[in-house]
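FYI, not all chains are in this one, though none of them got moved.
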Amino acid sequence: MNSKMRLMSKIESLLFVSGDDGLTKKQLAFLTESTEQEISETLETMMQAYVQQEDRGIEIKQLAGTFQFVTKQTNVKSIQKLVENPTAQSLSQASLEVLAIIAYKQPITRIEIEDIRGVKSERPIYTLAAKGLVQEVGRAEGTGRAILYGTTTEFLQYFGLKNIKALPPLPEEVEGDEMEDADLFMTKFQEAFGNQE
Amino acid sequence: MSYEVKVEAFEGPLDLLLHLINRLEIDIYDIKMAEITTQYMEHIHAMKVLELNEASEYLVMAATLLSIKSKMLLPIHHGEEMEDDFDIQMDDPRDELVSRLIEYKKYKEAATSLQEMEEERGLFYTRPPADLSGYHETQQLAMFEHDVNVFDMLGAFQKMLRRKQLNAPLHTRISKQEVSIKEQMKHVITTLKQGGGKMSFYALFPTRDKMTIVTTFLSLLELIKRQIVQVEQKDNFDELFVLLRKGDTESEFEDEIDE
């Protein structure tokens, strides 16, 4: 019994972090180190419990072989209200993400932006274009000739940048350890070379 | 030298001094200047400090230690009266150093507790906000909360990277396209030509991407082996230059590389 509760707890954690992608029974079995049979039984119990317990606001839904959390239909009004009155934070986050991607990876297509973010990004792009921070800078080659986006002079002004090169480096590019490794590498190389001559 | 010193072990001269004080079990309020100065000097020799970015900081500290040491020797050479005068009129020459060390130590300890918090925070996970675009009936204009700056943008990007950490391994991942050594050799030659046939070694490594650095390095070794380029350094610690051998045409390189 206790081990079943622990399994339920693990499944809840995993479904929670995996978000809209969900997880299959096979993946859950691998991640929790249990059998698919155990997963099936436990998921069954959990799915019923979530529906029955009135104080729960989420339930488990099976979609195309994956299991994921969704909010209960009864709370749709509260969520609708959240959508209509979004926290400033969440709005900024989406727009800023897209803006960062365009600024650093321009010229870039919508599809490429969505690949990086992992979510649809039509709306933030539209918003940023409406604010004059990004614009169409050309068309991609190949079929479809997708719109390529880039930043505007207005963007530079807004962020007080002299030019696009004045942008600070992206986090992945200044990863501390990598830089240290690189420095060490250079030092070692220099030593080796000094000796060789 | 009694034992080996790791280059990366210290965050600067203050860190090194704290390490010595700790190891020699010296009272931080009563530092034995002769002992610590000797030890400090030995360490910076062992660390080949000249090769470090912080060379000047380590050397300035060495000068400071010597200066304090010599000041402390002064009163001994005078009579007892003078020593009394010294005590009354002047502060202990170590005072400034001690208060710097204590100040630094405070933040070094705070950094340790931040590290513990970082580890602890690694034990639980959040999830990104759900994609609620399905709920939208009309297109909505997202406005920024306040005046946002470049750092807000980077913060947002960082948050996204954290979010992307999830889910990754269970899906097929397209690995970064790796540049082959052959391609990189050609690239190096092109770069050298654009640079007039001679360039600083470091200029050939404009990227911080580890993979590219390693590939470029290996391609340079290959080019040296094939005597397509040569490397020049006038003196120890002088800048290293990479030279393209003269008289060869592009097609020759191409042929040689493609062999």
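Points worth noting:
Chains: A and B, in written order; residue numbering restarts at 1 for each.
Methods note: contacts are C-beta pairs under 8 Å (C-beta built on N, C-alpha and C of every residue); 3 or more make two chains touch, one makes a residue touch a chain.
Only a predicted model underlies this, so the values are computations on that prediction, with no experimental measurement involved.
Across the full complex in this structure file, the chain copy numbers come to A x2, B x1.
As a convention for this text, only the chains that are shown with their structure count from here on.
Note: centroid distance subunit A to subunit B, computed from Cα atoms, is 30 Å. Subunit B contributes residues 7-8, 51, 53, 125-133, 135-136, 139-145, 148-161, 163-164, 166-167, 170, 202, 205, 208-210, 213-214, 217, 231, 233, 236, 240 to its touches with subunit A in the complex.
Only residues 13, 16-21, 23, 27, 79-80, 82-83, 86, 88-97, 99-101, 103-104, 116-120, 123-124, 126-127, 130, 159-161, 167-168, 170-175, 178-187, 189-190, 193-194, 197 of subunit A touch subunit B when the two sit together in their complex.
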